[in-house]
Every structure is written in C-alpha cells, then in structure tokens.
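Supplied in structure tokens, the structure appears directly below.
Of the protein chains in this complex, all but one are displayed in their positions.
Presenting chain A:
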C-alpha cells in the first residue's frame, strides 16, 4: 500500500505538469478563438462595418464555425510540392507557438517571490527569444515546399524581415535584463513591483532612464509587429503583390495551423511586452505587503486578471495598428530595422549598462 502511495507521489509531479500543459493549451485555444473575432471586430469597427455578426449572438461563434470549416475541408497538396516539408511547416509553426508558453509566468504564486509557470527557467527570456527566432522556419519551409513563385518570394521576404528585426528585439531585451540583473521571467516581473511608475516602460525607480526605457518599449512594440508579420509590416503576405505570400498553396487544416500559430505568436509577443515592460501581473497600484501576505489567493487571482487585461489591451493596439496604418514599402522596412532601430537600441544598451555600473544600486 505504502509502495503504491509512494509511486503515486512520484507520478504527481509529471501529472501536474501535464495537467497544466493541458489547461494552458485549452485556455490559449479558447482565447485565440475570441481574440481572432475581436481582431476582426476592431478592424471592422474602424472601417464602420459590422464585422462578423451572423453566427451566434454578436457573431461570437464565428471562430468556431471557421474552425469546423477548416477541419472538414479536403487537404490539397500541390503536385510539385515537397510533401513532407509542406506538411511539417504548419505543424512546426503551431508547435513552436505553443511551446513558448511553457516559460511564461502568468500569475504570482501563493508564496512570495514565486509565480505560476509551467517551467521556471533561469534563462526564460533567452528561451522565448530562441523559440520566436525559430518561428521563421515554418514560413521558409512552407514557402519553399509549395514549389510555387509567390510563396517562395513571400518566404524569402519573411526570412529577411524576421532576422532583421530579431536583432533590435534582442538589444531591447538586453536593456531590461541589465536593469533586473536576471534572465528569469519571474525575477523580471518581481523587479517591477510597486505600481504603474515602477514598470520598466516608465522606470521611475531608475529615474532618468524613462528617457531610454519608454522608447525601448515603443521599439519593441514596432519590432513585434514586424516579427509577427502583422500590418504595417505584413510584406510576406502582401496580397496586392504576392497574393497571400507563403500561404498561397495552403488550405484546410494546414492553413488553420498557420493561422493559429500566427495569432498565438501575436499573443505571445503581447505577453512578452507585458512581462518585460508593463509589470507582468502587477496591477497599476500596489496592494501592500501585508495584504499580499494575508490574502495570497486574492493576490494570485488579481495578478492573473491584470496579466490577461494587459495582454488584451496590447492585442487591441495590434488590431488598431492593422486597421489604421498603411503597409510599408520593403526598403522602408529594412531601413527602419537596420538604420534606426538597431543603432538606437545599441545606444540604449550602452546607456543602461553605464547606469547600472555607475549609478545602479545593485
């Protein structure tokens, strides 16, 4: 009997992890369904249209109807396509987009200094950076395997674009890592405790640095748009030039996976911005140490609420940008990345490291 209980105890850890993975996946899928609808509704609202409003009340069930349609359609693989690579590409995109969420801390733990996260990595930021830099493979593989001109051109554009903007994203992340002195996402969030003024976007605890950190936040936001191929940087799938870029030959479930991966990456970028710059799960005002100690569960739930709320606000910003800003020309995109963002973020890294060495109180 005791043997049985012991083995159950050993199983408990892996089972908890599996359960959390299942929960995260389910919540992410459900929220993507509604965020997609929100994206379309915001877009429609800016254009004074109604947007999807037929399926369910206010069109709430639209995403589920689309889901059913994608699943039931026949998978068409072009005759000259490289079959294996053609099918691996969307699966890779979607898997990587989900894998990144393993390191995202979504709420404070009931013990101070901890957080609710599937895997609390010491190199959490680097892990997310690595995973997001792998995202480009799904696009290149899809574009190449389609064996068609438009997808190939789209894939080439996308590869150049994502590699370019990763550089400035990397430097922006470095500024935050320098301020915190740790690459652990939980530590980064905890370093911003206190209220809206201590979030890294404003950095009042490192007073003069707001001049550096707020522009860094803006650079990160714009680079995130480019990294996720969102308008105004959606050149890989610019419909007036490339039909639909790397997605031209895709339909049915593989297309669904591409779409899912794309939106998951957008939400991931919103989450990353929330964690790095907007204080993660910390609300805009401090709850006070005593309250947090006495009511750890209320603290955890309010943390979860604030984290999701901030992601939602950032997602609406993403949707608004899509509706408002016209598409960039390709040379403008490259110029913005290499000639403006890269030098600016490099100078910011110098300033922040100088601050940490000479003025910081670490």
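The definition used in the following text is that a contact is a pair of C-beta atoms (placed from the backbone, for glycine too) under 8 Å apart; a residue touches a chain by one contact, two chains touch by 3 or more; residues count from 1.
The criterion applied here is as follows: contacts and distances are computed from a predicted model.
Between the names "ABC-type spermidine/putrescine transport system permease subunit I", "NADH-quinone oxidoreductase subunit J", "Potassium-transporting ATPase ATP-binding subunit" or "Phenylacetate-CoA oxygenase subunit PaaC", the one given in UniProt for the chain missing from this structure view is "NADH-quinone oxidoreductase subunit J".
Between the chain not shown and the residues A:50, A:83 or A:335, the one that touches is A:335. Touching the missing chain, out of A:21, A:77 or A:123, is residue A:123. Checked against the full complex, the candidates A:15, A:54, A:71 or A:163 give a single residue touching the omitted chain, namely A:163.
Interface note: of A:140, A:180 or A:209, the residue touching the hidden chain in the full complex is A:140. Contact residues of chain A toward the unshown chain are 82, 85, 121-123, 126-127, 129-130, 133-134, 136-137, 140-141, 144, 152, 156, 159-160, 163, 166, 170, 183, 329, 331-332, 335.
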